[in-house]
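Left out: one protein chain. Kept in place: all the others.
Order of writing sets the labels: A, B and C. Residues in every chain begin at 1.
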Amino acid sequence: MPNIFDEYHPLTGKIFRILDENGVLHEEHAPKFSLEELRGFYRWIIFSRVADQKALNLQRQGRMGTYAPVLGQEGIQIGAASAMQPQDWLFPSYRELAASMIRGLPLANIYLYWMGNEEGSRIPEGVNIFPISVPVGTHPLHAVGAAWASKLRREKIVVVCFFGDGATSEGDFHEALNFAGVFKTPNVFICQNNQYAISVPFSRQSSSPTIAQKAIAYGFDGIRVDGNDIFASYVASKAAIDKARSGGGPTFIEAVTFRLGAHTTADDPRRYRTDAEVEEWRKREPLVRFEKYLREKRIIDDGFAAQVKSEAERAVEETVTQVEAVPSHTPNDVFAYMFSEMPQNLKEQLALLNESLSVKREILFGDTMRHGVPE
Amino acid sequence: MPNIFDEYHPLTGKIFRILDENGVLHEEHAPKFSLEELRGFYRWIIFSRVADQKALNLQRQGRMGTYAPVLGQEGIQIGAASAMQPQDWLFPSYRELAASMIRGLPLANIYLYWMGNEEGSRIPEGVNIFPISVPVGTHPLHAVGAAWASKLRREKIVVVCFFGDGATSEGDFHEALNFAGVFKTPNVFICQNNQYAISVPFSRQSSSPTIAQKAIAYGFDGIRVDGNDIFASYVASKAAIDKARSGGGPTFIEAVTFRLGAHTTADDPRRYRTDAEVEEWRKREPLVRFEKYLREKRIIDDGFAAQVKSEAERAVEETVTQVEAVPSHTPNDVFAYMFSEMPQNLKEQLALLNESLSVKREILFGDTMRHGVPE
Amino acid sequence: MVSPNRQPFAPNRILIICHEEGGRIVAELNLVEAVNAAMREEMERDSRVMILGEDVGRAGGVFRATEGLQKLFGEDRVVDTPLSESGIVGTAIGLAAFGMRPIAEIQFMGFIYPAFDQIISHAGRMRNRTRGRFSVPLVVRTPYGGGIHAPEHHSESTEAIFAHTPGIKVVIPSNPYDAKGLLIAAIRDPDPVIFLEPARIYRSIKGEVPEGDYTVPIGKATVAREGESVTLIAWGAMLHVALEAIEALTDEGIDVELIDLRTISPLDSDTIIESVKKTGRVVVVHEAPKTCGLGAEIIALINEKAFLNLSAPPGRVTGFDTIIPLPKGEHLYLPTPERIISAVRQVMEY
Partner (left out) sequence: MVSPNRQPFAPNRILIICHEEGGRIVAELNLVEAVNAAMREEMERDSRVMILGEDVGRAGGVFRATEGLQKLFGEDRVVDTPLSESGIVGTAIGLAAFGMRPIAEIQFMGFIYPAFDQIISHAGRMRNRTRGRFSVPLVVRTPYGGGIHAPEHHSESTEAIFAHTPGIKVVIPSNPYDAKGLLIAAIRDPDPVIFLEPARIYRSIKGEVPEGDYTVPIGKATVAREGESVTLIAWGAMLHVALEAIEALTDEGIDVELIDLRTISPLDSDTIIESVKKTGRVVVVHEAPKTCGLGAEIIALINEKAFLNLSAPPGRVTGFDTIIPLPKGEHLYLPTPERIISAVRQVMEY
């Protein structure tokens, strides 16, 4: 196989694409997937969309807090997560529902998290995912540290880190990529360039024409990939992961995609982008082309699609029932995880809280203060 | 003139040089200086060296605190500072004695600063220099803000900012260059790559083969310049400054040079570099080749050199006398500049301090605590 | 004309003195609208004033604090920046030192820390460092505090860190009138001001806000309710939790004096000490973690200046030394009227 990182060097201006927006497969770098694998990808994308839409519905009904939808970005997430080995680690930001589910994170965790329940980030043992990181651009450093630990122990574990176009403006992004370059850590950095950081278009984020070329500053490979193309996303991620595993150091992938929905449920995207722009991107979104390809190749049909959809809906409904039965926080939950052993001051404060709650509530917590517009 | 930024694009691997280490001038991009200008450069480099050496002597005698010598880095400093217009601003880090003097900063300020007297940073009105910035990599942001203000007011002022190779690893460096790119501010960023950040060689600072190529991440020109060559330094700086003034946005200059002395008077460079390495660089240092050139062209002779040296020595001695007569701090000096108007708490604390000083000293401030090894 | 005794927020029997300095009432505004009005008027008045931050332009800010301002003043003066807090504050320091009057918005206080170095190492030191040659007339605005059911890092209340930082002022309004007057004062202040806006009451608290020019002085607390039995000290959203507690306490015959600090750095010790000298009892309320919170400083100050006047140990009702929980748990963390009531009772019964 020719080295795609040389062929698609960022300064060539080329974008790595295998399945184009019309569902046409370009053979050159095309991966060989089994039918089962292809159907599996389809299942994940549908599952992700059903879960995503359900979260939006729950939010509208007041059953979930602020939620950040993934719609439109499943291509790179499914491609990259599928290219990982079981022992590898995923470091998500906050919009990686599809990637996280593929890596084995129960949807219940994701729902609990956005419902504002601390249990959401209690990642089950054996699921190699780091928790959601809200401060933008800060977690690539953790991913570098994790990969560094793997390298020091000669474990052959690769760490894949997701973040957005906005994240590339943060100092921590720079320090992370710079460390990765210096220590040649087994990292794959995946920037989902979904064109906007909330309302801010990439043109205002940086005057670098591509994000991929930022890799040049750190002395390792960068590549621009069509993030709505599962195949190209898979192949590029796989190449980067293999390289990292074999000691070739980090790779930076710019996955060009588009967030079809709002930034979060608190955002109104019509303030900053036109319907025409969204429609343009809708034509290029990952499911349309992939489904076209699968149907044309007769890998799936209506019956299969209907079955996958209803399976997904059932599973999601079950998850909702399950998470809505999870009890709310107790005072102990607030204090118990601050340190491995609770220090005296926290014990005293916990006792005070318990005492104050046991006192008969003489006046109710007033309703005068309704919150503003959270992000 | 051909565009040197295209000709010397960082990924070509070329370094921009006009006067080579043997004192041979390469005509292609050579600037046309008058004899007076050339003698002026010579004067500055000698002045800088005499002042620098005096500071080291004073430090050894306990008459000055920690000092960061400039020896070896005068090429880029003289070249760049000479390319600036009077209305332009210089943002130094802490090793820019030569550049600062050319911009009109009295040596007295520099000495006072390193003697630990607050008066050192009271930049005289009319001298367009921002104060020394100790936290590495933090001041390029201020330089961008200043240039942005100039742009907003359509003032045609260019802001030139100096920092070291180590500074490029800081998040603030990244954020500064990124802002400059986005807002197309009239900035020239000059990275003095003197090969080391204290003991850390550049190879450990970043795996980017050149520093100049970091500009590619920000969408503007970068160039690698022989920073020991006053001519190339001048020409590249001038091109960048002219471009910035005419609305062409920022430029990043990597000036390749070497710190011949210690990081500061508290540093022992033999811990981290060999004499052979230093000797190698000593052959390429800025004065040797420049003096060779001037003497071969009979622009200066022994008599001139001796005269410049003794003038410099006299001026430096006068400065020492002057600064050693500056009184030490009073309590008021500690409080007076915190805010434009002193708030109540500070008034009370100042009164307390004055009171405590007025009390007869019953015991002396013990000598048990002698300081460690400051940086 | 504004009556100095008018009541910009709800509960009866509460006296709010607004330091009114002219102007005409035009509207009942909420706090975020008052903030918006202050910036709009100052930008009209002074062409050096500009706003920079994430999503402040096109989108008008995630809380709509800058709504409409980019349309009015253009993209040069209301600037959507890269996602880069240190970049925002660091360039604003340069802008301020070079003649502009930047207002930097940090989207939430939980994201101010990347800019902390620029604030503590440069904004707060430039005047002193240069013996007054350069100064940094900068306002950093940011929503802060809990109770808005937001994700992690969106409910921070670390004002004490800034109060401990020399060379900067820290201002926190609790109502729309003060928000506008304090923000105008902050914009005109020749030194850096951290302006913390209690997100929880951005929309819930309305009040009459005069149109046009007035300032509320930085560095002056206000007695929001006069009382004889005990001094309650609060700021920001906690003022309103305190007011709820006061309603119940008043029914019990406890006559609470409520101080709204408004500026937490520098502290208005005169107003605090005067009140404590009268009441002899004091409870401080804040949502920040307890240890090394501002409550501690206030108590230490009272010890220094009114020790003999104390009839009981000063009380603190605070957040805990834990992380403020996600929405399902934040009611357990934030001070409640009940916790204030029991702290006041304890101080009264001492």
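As a working rule, contacts are C-beta pairs under 8 Å (C-beta built on N, C-alpha and C of every residue); 3 or more make two chains touch, one makes a residue touch a chain.
Everything numeric here is computed off the predicted structure, so don't read it as measured data.
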TODO: With the full complex in mind, choose from C:Gly61, C:Gly87 or C:Pro114 the residue touching the hidden chain.
DONE: C:Pro114
Open item on the list: Please identify which residue in A:Met64, A:Ala143, A:Ala239 or A:Leu294 touches the non-displayed chain.
Closed with: A:Ala143
TODO: Would you mind spotting which of B:Pro31, B:Gly65, B:Gly104 or B:Gly248 touches the chain that isn't drawn?
DONE: B:Gly65
- [ ] Using the touch rule from the top, list residues of subunit C that touch the missing partner.
- [x] 86, 110, 113-114, 116-117, 120-121, 124-125, 128-129, 152-153, 158, 160-161, 163-164, 166-167, 265-267, 288-289, 291-297, 299-301, 303-304, 307, 310, 312-314, 316, 321-323
Task: Footprint left on subunit B by the chain that the document does not show - done: 65-66, 94, 113-118, 120, 132, 134-137, 166-167, 169-172, 197-200, 204-206, 266-267, 271-272, 328-329, 331, 333-335, 338, 345-346, 349-350, 353, 356-357, 359, 361-363, 365-366, 368-375
Open item on the list: I need the residue numbers on subunit A that touch the omitted chain, in ascending order.
Closed with: 118-119, 121-123, 125, 130-131, 133, 135, 138-139, 141-150, 152-153, 171-172, 175-176, 178-179, 182-183, 336-340, 343-346
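The working rule: only the chains that are shown with their structure count from here on.
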Task: Computed distance of Cα centres, subunit B from subunit A, in Å - done: 44
- [ ] Averaged over CA atoms, how far is the centre of subunit B from the centre of subunit C? Could you give it in whole Å?
- [x] 41
Task: Shared interface positions of subunit A, touching two or more other chains - done: 169-172, 204-206
TODO: Check each residue of subunit C and list the ones that touch at least two other chains.
DONE: 81-82, 84, 86-87, 114
